[in-house]
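The structure follows.
Every protein chain except one is present and positioned as in the full complex.
Moving on, here comes subunit A:
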Amino acid sequence: MKKLNGVAASRGICIGPAFQFLRIELNTEKKDIIDTDAELIRLNDALNSAKNQIEAIYQKALVEAGEADAEIFQAHKMILDDPEFITAIRTRIENEKINSEFAVSETAKSFAATMAAIEDEYFAARATDIMDVANRVLRALMKIAESPTEGLHEPSIIVADDLTPSDTVLLDKSLVLGFCIAQGSATSHTAILARGLGLPAIAGVGDEIIKVLSGTKLIVDGTKGEVVIDPDTQTEQIYRQRLETSRNVQTEALKFAHDVAQTKDGVEFEIVANIGNVEDAKFAVENGAEGVGLLRTEFLYLERNSLPTEEEQYQAYKAILDVFGDRPVVLRTLDVGGDKEIPYLNLPKEMNPFLGERAIRLCLNRPDIFKPQLRAALRAGVGHNLKIMFPMVATLSDVRVAKAVVEECKAELTAESIAFARNAEIGIMVEIPSAAVVADQLAKEVDFFSIGTNDLSQYTMAADRTNPKVAELSDAFQPAVLRLIKMVIDAAHQEKKWVGMCGELAGEPLAAPILIGLGLDEFSMSPPFIPLVKQIIRNLDSQDMIALAQGALALESPKEIQQFVKKEIPFIGEIIS
């Protein structure tokens, strides 16, 4: 038995066999051949099989991830159909009498080099596409399993260096118990995916986990950020019991998922979901979401070659808004910066991307990005309860300028006689300490706040939550963070504005009593957490929680605060064990 620590990336426990998600090295050694006709037939078979594979992935991505994400595979198909590329491979085989593997690999390299030589990130991305396609053809030639997930036949814990979006498309989600990632972080793609699916995940475990053989029993504790390799019977027994308890609690909570979250003394709280696409939207409704507190729009911009058009965004937002009818949907405008790989935005590399030109700062400097998104959102909001939210607001001027751009878009739409949501509420994320400190001023400018506790914690504590060494500091239960949260809620209520929370703290069972006591109006979380948080709220008395919150905020550390809540409200401690 051995334990490794990492970053807690998605809550929960899972026990099961490890499945190593590996990429196999391909052998492309040069070999002389005699029968070029036979070699060309072999090449042809491999090309056809690669085409079929790509078509299948494309169709799967269309259903699971939507058209924008699937587009990349359409590009792969076109490369395989490219007459120049294919003719170049054939000519090499015929003229040089060499094997297909070498011809494919050399031709792909030379085409990729031409692309890469053009100093433009767009072409660099195309070079990667060419190599991806070539590797697929090589796997077909060598009859190597189509994907790294071949062989995943029983529910397993996925172990990998890190996973890319195209890797996760390949995964059969019904066979995934959880994730254990050597690199990565709490904000990586895998972590967000895991939270969306309600599966436990830990990241940043280190390279040692990669050496574990597939089939080895693992326990992943995504709440603590710990993985147990080959556990002894006693350890497994303890975890099995915890798993059993939490399953029972979840099943019980799910029965009442669609009932409102009303405290014992009759105060109702709004429980909504954090989502990133249409699939999430449907999942959120199943779990009892009363709307959306955070619609991440980044999905529209990733894994593609150019900015999504206004029309494309309009369709995507409308599809999501349609799922929720007249229930509220808070759309967050683009939240990216130098750390996200969006080659076509041509963002310069920054020393500190999290302190750089990101989110609203980028959007205010780039009307070509910001305005089409705002126009698309305003248009899609017709007949729905759309709210628009700006991320990473630091100053009063950020909000004022952003609001002016919204007004500009509205004026344009009016002039073009295009219908749009005239009364969409405008709000901001409070995730930078400066915004929390001047929340009283900001509250006058907006219709609502949504507190982003993940960033608020890391900016307040000056601790990178993706760095396992200091991740513990970056904890929303830190007294400093909780006091800021109180300031924000009080400032908003002073101006009769509502306050939501879309950071992880909102879905945290131990935080619910404190947040109720502080008067938070709306809780937004990953859909799987909704039933449990609703259940907890139903068992609380809102008046009692005011006193509890006061007591909690007077304590001195995250640990003391959590223990205090557990002591005061024993049933929560029991269900989260």
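What we mean here is this: contacts are C-beta pairs under 8 Å (C-beta built on N, C-alpha and C of every residue); 3 or more make two chains touch, one makes a residue touch a chain; residues count from 1.
What we mean here is this: contacts and distances are computed from a predicted model.
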item	value
Absent chain [UniProt protein name; select from "Branched-chain amino acid ABC transporter substrate-binding protein", "Phosphocarrier protein HPr", "Sarcosine oxidase subunit delta" or "Chemotaxis protein CheA"]	"Phosphocarrier protein HPr"
Selected from A:57, A:75 or A:294 as touching the chain missing from the view	A:75
Candidate in contact with the missing chain, chosen from A:83, A:266 or A:570	A:83
Contact partner of the left-out chain, one of A:19, A:73, A:111 or A:283	A:111
Subunit A residues touching the omitted chain (full complex)	71, 74-75, 78-79, 81-85, 111, 114-115, 118, 122-123, 126, 130, 304-306, 309-311, 344
